[in-house]
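Reading through the structure tokens given below for one structure.
Below, a portion of the complex is reproduced, with chain positions unchanged.
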């Protein structure tokens, strides 16, 4: 709630337009809907620029459908870390629902959105990083961004990066998805003045330690201009890139 | 070097405006000046939106001064992680040099910069986080940003955050500097649609592990819209915030 909203509420109350009880209830009940096992935050799309997203992992099919129905009353719906079985259930209630197989994500969109002006560029170091990258792509598109992608340009053959320089310079934010040594974020950042959001991935040999190695690499990037989200968190990268691309 | 620059170079060469040797030397020598122990990257301010910054830690006084002189030929200079002793030496050569005591940073600015339109907001959870926050402030200001700051509003008294909501909504990017439990980044991000750059700090009791605890907290933020830089890396936060604030 903004300062202004509080002021208006107090004003209305003082002028007798609303009762004290109403004011209190308003303050208390408005922001979310209580489903007992989940509290839906209907104000989030005003407050955050995106409706509440459903993180599918660890939730039952029934819980996901119930939450999706509640969100869908006012907003579009994005469900991440889900699967085809959940999608069948969702499809039954939402004819417009679409399932993205590689990033395992469901989108329910009511009507077309206007696209933002800037462009988000998503890069991967290897082929195995594509599912995480696609999660970022779907998220960013869901939030109204134009997205371009270039896959498999890791630093083991750094010259492969060069033909794409003009695409890099033409974007507003760059998401770099990389496992193993994670060095691609540093290299890309060193070549441009765009903010780079780095996503470490958990693939690779033993001492990758499920993504800790590229996570550390990215945090220690010797090129400033890199910030990092959690391991395999393509969704988080797409989300913050969208907030940046305004 | 952009694709376009390569094209122009090749064109000039073909038309005989420059010799083949010149073209080659140009490609090879222009981008940096070799000081043997350091390579100065004069093109960086074109390419990256900020001149090369000198990370003072681990460099000798002589090395810092030599690098500073070389950068100063074309650009303003920022020296981080330095100290008063180095400053005395720098001051001898650059009358305009200014030393910021709390973030231990030196700035040599030739002439006023036009400020960017947006505003960067820097928050700290505690008083001990201030030096790191000030490093972010100096860096962001050096790169032409307007900066506001609110210190000591950690989550142990979350109500202290509320009076500052309008300031939060009025900024373009938010830097959150926090040690101990690092929870402030999640809380702030949950209240706004601005990108949050989180800086974990290394202060606190035993199991903070020199900042690993808040680092993990921030990477695992349950509110999307948070990206993280390295522990105590106020400079990195100021730098990427400046890239975002365009």
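Going in written order, the chains are labelled A and B, and every chain counts its residues from 1.
Following the convention adopted for this analysis, a contact is a pair of C-beta atoms (placed from the backbone, for glycine too) under 8 Å apart; a residue touches a chain by one contact, two chains touch by 3 or more.
None of these values were measured; they are calculated from a predicted model.
Counting all copies of the one sequence in the full complex of this file gives 8, of which 2 are shown in place.
Here is the rule we use: only the chains that are shown with their structure count from here on.
Rounded to whole angstrom, the centroid-to-centroid distance between subunit A and subunit B, based on C-alpha atoms, equals 25 Å.
Of all residues in subunit B, only 1-4, 47-50, 53, 165-166, 169, 173, 190-197, 215, 219-220, 224-231, 235-237, 239-240, 243-244 touch subunit A in the complex they form.
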